[in-house]
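Below: one structure, written as structure tokens.
On to chain A.
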Amino acid sequence: MSLEFLVASAVAVLVAGGVYLALRGRTFQVVLGLTLLSYAVNLFLFATGRLIVDRPPLFVEGVTEHADPLPQALVLTAIVITFGMTALTVILSLRSFLESGSDQVDGRADDEGAA
Partner candidate 1 sequence: MTILADIAVTGLLLLGASFVLIGSWGLVRLPSTMERLHGPTKATTLGLGALLLASVIYFRAELGVWTAHELLIALFLFITAPISANMIAKVHLHRLRVGAIHEPDSIAGAPPRPSEDSDWATFEAPARDTPAATANT
Partner candidate 2 sequence: MIAVALHIAAGAVALALLLNGWRLLRGPALGDRIVALDTMVINVIALIVLVGMIGGDDIYFEAALLLAMVGFVSTIAYCKFVLRGDIVE
Partner candidate 3 sequence: MRWLLPHPALSAMLLIVWLLLANSLTVGGLLLGAVLALVLPKFTQPFWPARPRMRFGRTFVAYLAIVLWDVVVANFQVAWLILFRRNRDLRSRWLVVPIDLATPEAITILAGTISLTPGTVSADVSADGRHLLVHALDVGDPAAEVTRIKTRYEARLRRVFA
């Protein structure tokens, strides 16, 4: 069992879970789905710098083997952006629910049933 396999399969599981939840009909489920998807994407983006153990990207003169700092920076940016997006999505769907009385993603009333 390699770390690479674990990470790849974790990405797979998170993506599958995220996609499934994103396809549900209620806003909260969709938000959870997006959260899982963003975990998966962050992990994926991180993995493109390859997996390095015990070599954090803190500069030390002469050291050449280290984790790739760039994907880490990218993931950091992505995490921040994801948080902003999540906050907006959550509050938007809440407001939409308050306005329409339905927490379905498309604002249908519950008795209208699912499409």
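Going forward, a residue touches a chain if its C-beta (ideal position, glycine included) is under 8 Å from a C-beta of that chain, and two chains touch if they have at least 3 such contacts; residues count from 1.
The candidates came about this way: all candidates are chains of the complex that A comes from, given by their letters.
The structure displayed is predicted, hence computed values, not measured ones.
Set chain A beside the options 1, 2 or 3, and in this complex the one it touches turns out to be 2. The touching residues of chain A, when paired with candidate 2 in their complex, are 53-54, 56, 58.
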